[in-house]
Structure formats: C-alpha cells, structure tokens
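Excluded from the complex is one protein chain; the other protein chains are retained at their positions.
Every chain is named by a letter (A, B and C) in the order it is written, and numbering of its residues begins at 1.
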Amino acid sequence: MTLSLRSCLLATACVASMLALPGFTRADDLNVVLSAPLRSLDATTSTARITRTHGFMVYDTLLGLDGDMKVQPEMASYAVSDDNLVYTFTLRDGLTFHDGTPVTAADCIASLKRWADHDGAGGKMMGFVKSMDASSDKEFTITLSAPFGQLPDLLAKPSPIPAFILPKRLAETPKGEQITDMTGSGPFMFVADEFQPGVRAVYEKFDGYVPRDEPASGNAGGKVVHFDRVIWEVMPDIQTAINALRAGDVDYLESLPTDLVPLVEMSDTIDYGVIKPVGSQVTGQFNHLLPPFDDVDVRRAAMYALDQEQILMTAIGNPKYFTLCASIYGCSVPLASEAGSEYLNGSADERMAKAKEILAASDYDGTPVLMLQPTDIAVLQAPPIVAAERLREAGFNVEVASMDWATLSSRRTSMEPVADGGWNMFFTFWGVEGIWNPLSSVLIDGTGDPSAWSGWRKSDEVEALRAAYVAAPTFEEQKAAATQIQQLVYDQAFYFNGGEFMSLSAWSADLDGIVPGMVNQFWGIHR
Amino acid sequence: MKAALTPALSVRNLHVATTGTNPTEILKGISFDVNPGEIVCLVGESGSGKSVTSLVAMDLLPKQEIRPTGGAVLLNGEDILTATPARTKALRGAEMAMVFQEPMTALNPVLRIGLQMEEVFLAHRKMTGPDRRQAVFEAFEAVQLPNPPRIYDSFPHQLSGGQRQRVMIAMALALKPRLLIADEPTTALDVTTQKQILTLIRQLQEENGTAVLFITHDMGVVVDIADRVCVMRNGEVMETGPVHELLAAPKTDYTRSLLAAIPSLTPPEPAGEERGDIVLEVSALSKEFRLGNPLARLIGKPDHVVKAVDEVSFCLRRGRTLGIVGESGSGKSTVARCVMRLEDPSSGAILLDGHDISTVQGGALMRARKRLQMVFQDPNRSLNPRIPILESLSEGPMNYGEDRTSIHARAAEVMEIVGLDPTGLLRYPHQFSGGQRQRIAIARALLMEPEIIVADEAVSALDVSVQAQVLDLLDQIRRERNLSMLFITHDLRVAAQICDEVMVMRNGRVVEMGPASEVLANPKHPYTAALIDAAPGRSWDFVAGQPVGIPVPS
Amino acid sequence: MIHYFVKRLLMAIPVMFFVAVFVFLLLRLTPGDPAIIIAGDQATQAQLETIRENLGLDEPLLGQFVTWMGNLMRGDFGVSLISQKPVLTLIGQRIGPTLSLALAAMSLTLFFALPLGVMAAWRHGKLLDRAVMIFSVLGFSVPVFVTGYVLISVFAVNLQLLPVQGYRPLSEGLVPFLQRIFLPALALASIYIALVSRMTRASMLEILQEDYVRTARAKGLNESVVLFRHALRNAAIPILTIVGTGFAMLISGVVVTESVFNIPGLGRLVVDAVLARDYPLIQAIILLTAGIYVLINLLIDLSYALTDPRVRYQ
Partner (left out) sequence: MTDMISVRAARARRLLALPRPGWLTVAAIVVLALIVLAGAFAPLLAPFEPTELNSMMRLKPADATHWMGTDSYGRDLFSRVLYGARISMIVGFSTALGSLAIGLPLGLIAGWFPLADGVLMRIMDGLMAIPGILLAIAVVALTKAGLVTVIIAIMLPEIPQVVRLVRARVISVRNEAYVEAARLLGTSSTRIIWRHLLPATFGPMIVQGTYIYAAAILTEAALSFLGVGIGTETPTWGNIMAEGRLYFALTPSLVFWPAVVLSFCILSINILGDALRDSLDPKMKARG
C-alpha cells in the first residue's frame, strides 16, 4: 500500500508539474466567477442551480421562457390538437449535437423520459401522458389521456430540472446513474480535459450551433455566442473575487453581496445590476411531524412572531434589493396575490403581541425548537439567527444548531425525533422560477408523503386545489385555485414566507448585451 | 632572580565576578606568573576558580554571565583584559592556545579532523592549500599520531580518546604559541593513556620552550608534570612554589589537608584472615549487549554483539570488601548492575546465600533486593530532585511494609550515622553538597539493612578531601555492621585503601584476583603491572611527603 | 541505507492502515449524505433514494471497507462521488499548486528563519535576540487569513505591485509563477518562520555551549565561521525535525491560504470534499497527506546522515 501510495504520489507530482494548463486570459475569453463550485455535471438529475446553469450552456430545450415569462419555441415549435390531448412538436432545422450527429425526435423522446424520471413536475405530467411517438426524424407527438394545460410551461421551465435535450444514447442512462459525457446541442461545448471540479470549468463556443433569428430573451430566442471560450472559476473568498474583478483578472461576477455594492460603486470599470428578473424567496420550513410544530396553532404563533423585514434587512441589508409580499409564488409573478397577508401586516410589535397571545393560548409546553443554521451559505446565515431571536421573544424555547450546508441538507431529510438527528425548523431560499405555480412548488406539497420535500405538510384540501389548478383550463381559474391554496398555506402555516430578494451580479464595464434570465447566460454578451 | 625574563603569562590581582544584580566574586584577586619553558600547575578542588582563570586568559569567558572586574592578565606583557576582541582573537591559537578536558566533545563531531586542524592555519597564516595540508601532517607527526593522511580524513568519532587529545594538542601547538593552557587534559582519559599524554606534553614543551599553564585537581598528575604549583581555593591562591618544595613542606593547612587526603597506593596490612561465610557467589556470569540502534541499521549494519562481561566468577565473604578495578569498558560496572539485577545477565549464576537470583522475578526478586543495596556514582542523579530526602529515604522501608513513625525514627538515626544533621531530612537534594548527597545515598542504602552494599564508583565524582571522608564512612559502616561490600572503581589508590580483595578486569574478563596487598604490591599479570605503573604520582609518597624510595627517617 | 529505508517503509504500513481505518470510520459513522450534494438541495426523498442506491452507499460498512481496501491495494483510489472523476486525477490537478506553495513557503522560511535564529542565539539575551523573538512570535500569533488579507490589501490592492489572486503553474513562465506565489507563500511562511527561527535559536543556544565551539573560538576563528560552520551544522538535526513535523502545520496553513489567495490546491479540494461528503476523495487525500508526512519524516531521518557523519558510519 505504501509503495503504491508513494508511486502515485510521485506520479501525480510529476504530472502536475508538467501539466501546462493553458490558463492565459485571452481577449476572446470570458472569465466568470460563479458563486458556487461546479462539481456535479449531470443537469438531468441535479437540482443544484450551478448545475442547471451548466446545463443551459451545453444543452438546449424544446421550448423556452422569454423575458416576459411567455413560452416560446426554442428547438421546436408545437401545435395542440383541439381536444387539448395531442401535442405535436416540430424540430427546427440545423440542430446538431456536439459530436456532429443531428438532433432527432427519438433523442427528444428519450430525453423527456429521463427528465420526467427525475423532475417532480415532469413525473406528474407523465401521469397524463399516454404516449410519445416520433412520426419522423423531425416530428413527434405527445398524446395525453386527459387535458394538461401546463405541458408547454413545464417543457420551458428553467427550474428545478429543465427538460434538456440530449442524445438518445445518453438519455437512456439508467435512472439515478449520473451522466458524465457532456454531449448536448447547446451553444457551448464542455471542455472535459480542463474541468477541475470545484475550481474551474471551460466552455468552447459550439460552431455548429445555429441560433434562432429572434433576439435573445430569457432562455428563449437566438443564443448568439460572442466569445470563443467561457471560463468559469470559483473563488472561495468573495473579497478575493471582487479584487480580481477590479484588477481585470475576471470579467463577470455571478453574485455580488449587496453589502459590498459600495466597493464596486466606487469603480468606473465595473457595472453591476440584477440579471435574474425574479428573485428568490426566503423560506422558513417547519417540521410538521414533530412537536411543537405538529400543532397548527404553534406554527401560526411562530408565523406571527417572524418578521420578513427584519430577516431580509439582516440578510440582504439594502431595501432596494428585497421585496416584502405575501405571495408564496413570488412577488412579481402572474399568480401573485395578497391572500393571507393578514399574517404579515401590521408592525412587528403588533404581530409579536399576537404571537404571544396565540402561543399562550396554544398547548405549547416549552418543547425546544431546534433551528438548523448553515455556516457556509452567506445569505442563509442570518435568517435563523434573527428568527431565533424573535421566537424566543414570543416565548419559544429555541436552540440554534450550526452546521455546514451539507449536514443541514442531510439532516432536513430526517423524519426522526430531534434527539435522533431530527429537526424543527430551518431556512433556505428558493428561486421564484422553481415555485411560481402550485404544480412545481414543492413547498406547498400537502400529501404528507415521506418522499415529499422536507416538512411533510398534510392537507387534503390543498392537494385537491392543486389538482384543480392543474386541470383548470383558463388562467383565471388557475389563479383562483392558486389564491385559495395560498390562503390555506397561511392558515395552516405550511411554512414561513420570508419575502423575496434579488440577486446582484457585477461585471466589467466593457461588457454589453447581457441577457437577463433565470440563470446566468453567456450568449448575447459581448465586449 | 630571573628579572630580565618577561613571563609568558602574568596574572596580576585578577578579580572576576558574576554579572547581574547580585554579583558574586569568583576570583578574589589572584596573582601568579608562568615563565617561558615552565609548566605551572594550577591545583584546586571544584569551585576554586581555576578553570575561570584559564578562560579569562584566553578571553573566552561567557561575558554575559561572568566578567573580570579588576586586575590584569598579561600575555607577554600585553593586557588581555583591555585588548580589543579582534586582538585577542588574533592572539588565540597563535600566541596562546588551549587544550580542554573532554577530548570527546572538544572536537566538532561533524567536521573532518583535517579541516578543523587547517582552520588554525587559515585563521592566522597565509598559506596555500598544499602547504597547509603539509603543515597539518607535520603537526600530526609531532604529536606521534600514526598515519597522518588517514587522521586528516577522519571524523572525530573515528579516533580513540587518546588520539583525539593528541589532535587537540597538535592543534594547540601548531603555530608554536608562547603559552599553552591545558585544562584537565587527561582527566577524562584512562590512566595508561593519561600517562602517554602527560609525557607528550612534557616532551613538546621542552622542545619548543612553551610556557604551560596546566590545570588539574589531581595531585598525582601534579607530581608527574609540574615545575611549579599554584594551589587555589575559593577564588584565591593559597600558596605557590616549586613542586617538590610545596609537596614536601606545604605552608598552609589547606594544602596539607589536601595532600593528606590522597590515598596511598600501598594497601594497609591485611586486617586479619578472618574468613567469613560466602554471602555472594557469582559464577561464570556473562552479559552480552546487542548494539543495534536505528542509526546503525541505517547503513544496513547487523546488530553488533558486545560481550561486556565474559565468564566472571568471584566470591564475596561476610564483612569483607571486594574491589573490582579496571579501565573504562572493562565491564566492572556491568558486573555490579547484573548483581543488582538492573541488567539481566545473559548467563551464569548469582548466588545470594546459596540461592540463585540471576533469573528470579516478582516477590523473590523483591526479597533479594532488600539484602543488596547500591550506592551510585553520581550523587546528583541518584536522588530524586523533586522530593525531600526523607521521602527518598523512607521509600524502601515503606515498600517493605514498615510504618512511617518507625521509618522516621530510623532515618534520623541513620542520618547521624552518616554524619548528617537529622533536621535536614525535610530538605531537598539540591540543598546539600555533593559529598553530603553521597552520604544521604549511603543512608538510604543502610535503612534497608542490607547484607551487601555495592558501590559503583561511589567516590569518583567527589573532590579528593570529600572522597577520603566518604571512604572512611563506608569502611566504618562496613566494620560496624559486618557488611560485605562490592566496590567498583577505576582508581587504584582508592582500591588500595578500602579493599580486602581486588579483582582486575579488562575487556569483560578477570585478569587477576587476590588479596589487595598482594595484587597491588606484586602484580602477577602484566596488565595489572601496567595499570599500577601508570598511576599518576607514583614517584611521590604523599604520606611521607617525599619521593618514593627514600627510606623513611626514623 | 536501502535496508533501513525498506524497513521504515514496512513500519509505515501499520501506521497507514490505522489512518485508513480511522478515516473510513470517521466518515461513515458521522452524518451527512453525498447523495444530497449530487441531487441538489431541492431534491425530494425519492430522488435521493435512487442516487444512494446507485452509489452503493446502502451497502453494509464492512463490505464497503473491504472493497475500498481491495481497490487501494491495486492502486485504485476510486472515483469521486460528486464529479465522477477518478480521485487521483482530481488530486493530480490540485497537488501542483499546493506543492509549489508549500515549497515556496519553505524556501522563504529557511531564507529568513535560519539567519534570524542564528543571530538571536548569538546575541542571546540582547536586544537583537528579543526583537527577533518577538517578531517571530508575532508571526505565529496572527491568523494566516489576517496576514493574507493585510498582504493583499497592501501589496496588491493599494501598491498594485503584485496580482491579487490566482495561480499560474511554473510551466507558464517563472515571472507569472513567482508573482502569484510570493504573497501566499509569505503569508504561510509567517507562521513557519516563527517556528523554525525559534527552533534554530534554541538549538544554536545549546550548541553554542558545546566544548567544540569553545575550541573553535580558542583557535582564533572568526565568529561567522564559528556560528555557521561549527555551530549551525550541529544544530541542524532539531531544525530538520521541526521542518518535518511542521509539515502538518504547513497543510493547515495551506487550507486557509488557498482560500484567501484563490489557489486551486489540495487544501480547498479537501474542504470542498468534506463539505460535500465525497468519501473516496476525502479518504484519498487524507491517506495521501499522511503518506507524504510519513515520507517526509523518513527523508528527514535519512538526511540526518548527511549532516552528521556519526550517523553514517556508526
């Protein structure tokens, strides 16, 4: 063992010292600092935002959402039969994969199957799908057993797992197994040799990509690439990243903490702004299985105690970049409504009084609330602390357990009692694009199913309304269902809606043409 | 008077004190001269200030701790105390040179002998490389080192102690300095080597007319080498004079007591032939050591087996003292340690009253140990410095179940027996002098009421006057309590004084054994004879105060 | 020599085995789930189950351990759970920057620490000694990341003398390499200088009491010859030892320094791997660093022979 260890050591040392990474910054390279390290590449299984961003580089989708959140044709255009049961997709010309093979209808069907295996909403959609058939290389149909109006939206949606199209041979990878071959038909090719997980990913412009003629908008439209290479880097220290941006080492910073805006405001060579049109919702999740939050009154008391403004003010700092609203679907989406806002209105003190009152009237017996706090996600450090302070004031007994995000993510899946590794409450945030309708939002899953997202809410009423939403043929009916759901979510205190904040990006002032989108997109952008 | 002659070294009313807020005087105004062509011995016991004197002369004092406060040290008329550091540096090695006590540590272990030797020339002479090399070879030849080129390429550890001291002397005399200071140059050597080195120094000094300041504690060495003697005590010069005058007619009581304390080489007449029972019988005792340290294995060397003790047999009778004498490496201490079971013998038997204890363990060993006690060489290390001596003394009896009050009473008693005040029992070892500590160690052994005391170089670390007292104490206790004693020593004079029988060892084997009076007076074995011959100061009879051979006037 | 070397390597086997068992148990007996990292935090239980099964994480512990050890024996360190790349490839990508940083820091350290330590010992108790010691303890007392920030803001941001971050391999030219490695190496060396100069001073103080130093002075040699030729070589062994045992400290410094200066090295890899519960990767890195540690200590033991002839010939 020792010998092999030693030889490996020597070998790797030699390789490392000889390995000449072509790392020089060239004028036609775009150097980007991302906020999270890219480690897992399989965008068809991972819900991680960074992996999704990677997915939009190498893959394309059948349909896209434009800047106004309207479904637009991207790889394909579609037509619906009059009975709303048959969708026919026609692939546009010139689509090829990075390996040179043309994109066919068979590839699309295989890809949709894999997508539906892994995406929650996709799985739901499959419940309505009777069959998917290729009628030619360029055309395929999806036949439904019942009308399912959300279908185009789902195929266009950018979250949590977009319906990326990949070659059939890869799409047929067994469920759960990760894909490592990054062949797609997107505007960028992944340079596997230069990939250093967690550090660096390199993309080359895919010369075989034929952009649409329309201007780029959202993740739809013509994806015209102006750089030969896009290089992603991760800098563990944001200070270092800003220094690097100021020094011209990098061109684009995916995420700029609002507190540090003054640093880039001073500089003429740096611009910054909001790229993602919708923000992210801070959510405080109750564990409905364990006391004290198995009692709806206690949950409600907690909701009154918590304060959107305090949480966002501490976590974000600048009111310019956050919005307080009751909508559980995001503050600026079509389904947004004021239902349940009575739980949030009024001054913090008034609500605190209310919280104390409800708590006193409830059966709360002083059971400690175990609040999980992540130490390595900047935005999520503050909310649990602020929340714990408020809950204590209201009369709760709160313990904050700090841990890294990985531990928290693992622990939040535990349904055990606190003593056996369970939990009572934690905070996270959700990109609005992932929760903007009752179908895709797992936060309002009321099945109580152990496989549901953490919290295990149980409400048959909500589930019935969600089904009604899916079946609703018109937007008005959909919105009515969504609004009712929202009221119920508040009444039952599913979770605490902490308000919405916007993400800032910063970039070198000589860049132009940045396309706003749900993820950072590197087409359109040019010097 | 030789008034015209400038002394090579002239120390005038020299005062030296420690630095710091509370300075103590180490030298209290000493004066003496060393003339060219003369060997002056500076004699004194520890703490007399003799080494400090030599360091002052060489300007090598650690000045942060000790510095001269008055007087003058003139080297050929030039005052060393006021000279610049650069000047004294130029003088060192060229005009005045020094040989130190420990040849083992005085040479740099990581540099080749040749380089260390050449440095003398590099520092003081402009010479080409080959010339230097030649000069080194010549210097080696002058001190009678065999095969100079080989020595040149050697590292210090590859030479014997005697060879190393020769290298040191060659180094010191390479530039023919006017003054050579030799600080106990032979103390660390075996007697036979010591004799050779003394002869060499005398010879070279005569050839070059060098002035030599020779520092020693050993009156025997003084007899062998000095022209004049300078006796020091507590930072003062007690008296100075030509060697024979001073030895024959010491002017001060101190010198007289010093001389009186030197044991005679001639054993006293045997005190009767009372043959007691055999209490300890050792037969065919052997001890092998496997020298296999990791560093030796580094070069792939197999374990080296050393026979430290090879088939040694002897008997010890009740009330008698058996001396084991020999040079370093003779195995004498190993015999003692095997008898004490501090080492496990490789083979052979150790019969204590007829019971073999060479392999016993546990309770049997514990019972045996009570009857055998040991006094170690270094009294500084044989007492735990962290506990009061009462604790050290009572440790043994407590182990054998005696209660505290009885132990305390006996401890006080024993303290008086060894000549110490029982009130000192609560003090710590460092509050006692070396001699007192050795008495405490003896007291500790006595408290166990042993039948046999093993004394391993028990007086070697002590000054000569203290040594005499401790020897007397041991002898007295042996007689009063009818104890048997195994006395290990390298010093024939000590052996002659205390032992009834003597066993001479060499390379792990017994070369000669017999009554002390016979072995030391009429050695049968040539090695014994050589040992006796090499004993320093043989030519002087300290008891009679005159050279040996002149009949005692009646 | 060869014999000793082989023997020491054999002795390292139980040590490394202990490390392997320890790390394996530590990882498996503590909470955390790599499947979550792969699936992303919006994944549901059902999605996680699928991935867990696929990774073999539902097998019994002993089975997992035996498989892992078996693969190790064949030199197969496994594949990263998260990125699906061979672990050795990942380490290979990262070890270059870390080794460069460590070596640069070590060079800076020796360049500063040895003279400082020697001078301090030479002027023992004097102002220079105190100054050197306070300076070095100060280096030890300031956290590396603070030193790093200060260095960046002074030399890179304000004076604009050096790049603010990043790493360029030596193969892209000496100048860019040195420009980027200098500040992190200095930040890292600041702790190490303290350590080595203190050890040098202590060791020199002891050696300066030795008789052969007095002999050298008695020969009328220059003080510099006495200090550097006679004393320093003899003082080398404790200094070498501290260099070896300090390796662990170097690694801990590397982890933080790499974050501050954005150097894509092993330190960050291991932090990322731990946070992502990438078991094979953590195991491989810890085994590897432990192996390097054992190896460095072996080399240092061997180097004793070069500084001390007694070791060579005895």
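Everything that follows uses one rule, which is that a residue touches a chain if its C-beta (ideal position, glycine included) is under 8 Å from a C-beta of that chain, and two chains touch if they have at least 3 such contacts.
On a predicted model such as this, the values are computed, not experimentally measured, just so you know.
Listed by label, the shown chains that the missing chain touches in the whole complex are A, B, C.
Screening C:Leu55, C:Ala156, C:Ile237 or C:Ile282 against the full complex identifies C:Ile282 as the residue touching the chain left out. Only one residue in the set A:Asp133, A:Asp259 or A:Asp512 touches the chain that does not appear here, and it is A:Asp259. Across the entire complex, the residue among B:Arg381, B:Arg404 or B:Arg479 in touch with the chain not shown is B:Arg381.
In the complete complex, the hidden chain is touched by one of B:Ile26, B:Leu75, B:Val335 or B:Ala443, namely B:Ile26.
When the whole complex is considered, the residue among B:Glu38, B:Glu119 or B:Glu184 that touches the unshown chain is B:Glu184. Although one chain is not displayed, its contacts with chain B can still be listed: residues 18-22, 24, 26, 44, 46-52, 55, 62, 65-66, 101, 183-184, 187, 215, 217, 340, 342, 366, 369-370, 372-374, 376-378, 380-387, 392, 395-396, 399-400, 430, 434, 441, 444, 448, 461, 463.
On the side of chain A, the interface with the absent chain consists of residues 237-239, 242, 257, 259-260, 262-263, 309-310, 313-314, 317, 373, 375-376, 378, 381-382, 385-386, 388-389, 400-404, 406-407, using the contact rule stated above. In the full complex, chain C makes contact with the omitted chain through residues 11, 14-19, 22-23, 26-27, 30-32, 130, 133-134, 137-138, 140-146, 149, 153, 157, 206, 245, 247-249, 251-252, 255-256, 259, 270-271, 274-275, 277, 282, 285-286, 289-291, 293-294.
Definition applied: only the chains that are shown with their structure count from here on.
Inter-chain centre distance (chain A to chain B, centres taken as mean C-alpha positions): 86 Å. Rounded to a whole number, the gap between the C-alpha centres of chain A and chain C is 38 angstrom. Looking at chain A, no residue sits in touch with two or more other chains. The set of chain C residues touching two or more other chains is empty. Partner chain C is touched in their complex by these residues of chain A: 1-9, 12-13, 15-21, 23-24, 37, 39-42, 45-49, 51, 118, 120, 160, 174-178, 180, 195-200, 233, 235-237, 239-241, 243-244, 246-247, 249, 376, 404-407, 409-411, 413, 421, 428, 430, 434, 442, 450-453. Every residue of chain C that touches chain B in the complex is listed here, in rising order: 1-4, 7, 124-125, 210-212, 214-222, 225, 229-230, 233-234, 301-302, 304-305, 307-314. Contact residues on chain C toward chain A in their complex (touch as defined above): 9-10, 12-13, 16-17, 20, 31-33, 36-51, 53-54, 72-75, 77, 80, 82-85, 88, 90-96, 99, 149, 152, 156-157, 163-166, 168-172, 258-262, 264, 268-269, 272, 275-278, 287-288, 291-292, 294-295.
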